[in-house]
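First comes the structure, then the notes that go with it.
The complex appears here without one of its protein chains, the remainder shown in place.
And then chain A:
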């Protein structure tokens, strides 16, 4: 009785809503995660060859970084609207748009990571008979991994948050619930969807931090690691994407250096410091 009345009374927190609409919530969450993850994956797929191209032909750096910065500046609603005539009202609009944003962050972090690989290390590998491909796969990419992962975390968290804007084309995951809730003034639905969005973003970030730790075990051995890890933990609530490597220290606000283990991400441009919000 009392449970039913919370829906009728349009309360913000409503257990009955969770029970009666659980399927709807699960579907929206699954769509949300699918869109966010596939956009980051697509961004990564394009960013990797792009970063390698830029590294090979330095002349490309200006145009590529400039173009991605311009793309990053375009607000999400406008970007989706521009992609709409190309893809129609489909999830492809949202995935492509978010992939373009991810691309910007990933290319920059990847380049920063690769640039930070010490020349001596490269020389040593070459001296040991490593060819270009093996050098890239076994030496350079692993060393650039912390910077790349920092970028992946930022891109993922931004994508999870921006997927909501996909509601404009009807493919916004939890954003669709927000949009519908706004029209029908449905408080419980809006609050639940909002909280789920934040939970998804934080969960994704923590999971990626775990992946990063697993992939880069060498960052935890040796002496600087414990201190670094402690600093990272002390960082944000649930280790926000890119906690302070050094509070007030290096890198500036644009650093995508993730808390603790983050590395090599110092010279990431300031654009990434803005939460990509619109």
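Quick note on the criterion: a residue touches a chain if its C-beta (ideal position, glycine included) is under 8 Å from a C-beta of that chain, and two chains touch if they have at least 3 such contacts; residues count from 1.
Heads up, the rule we're going with is that contacts and distances are computed from a predicted model.
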Per UniProt, the name of the complex member that is left out, chosen from "3-isopropylmalate dehydratase", "ABC transporter permease subunit", "Aspartyl/glutamyl-tRNA(Asn/Gln) amidotransferase subunit B" or "NADH-quinone oxidoreductase subunit L": "ABC transporter permease subunit"
Sole contact to the chain not displayed, among A:46, A:92, A:141 or A:191: A:191
Contacting the left-out chain in the complete assembly, out of A:14, A:79 or A:98: A:79
Hidden partner interface residues of chain A, rising order: 61-62, 65-66, 69-70, 73-79, 81-82, 84-85, 108, 111-112, 115-116, 118-121, 124, 143, 146, 154, 157-158, 160-162, 164-165, 167-168, 175, 178-179, 181-182, 185, 187, 190-191, 193-194, 197-198, 201-202, 205, 216, 218-219, 221-222, 224-225, 228, 234-237, 240-255, 257, 260-271, 273-278
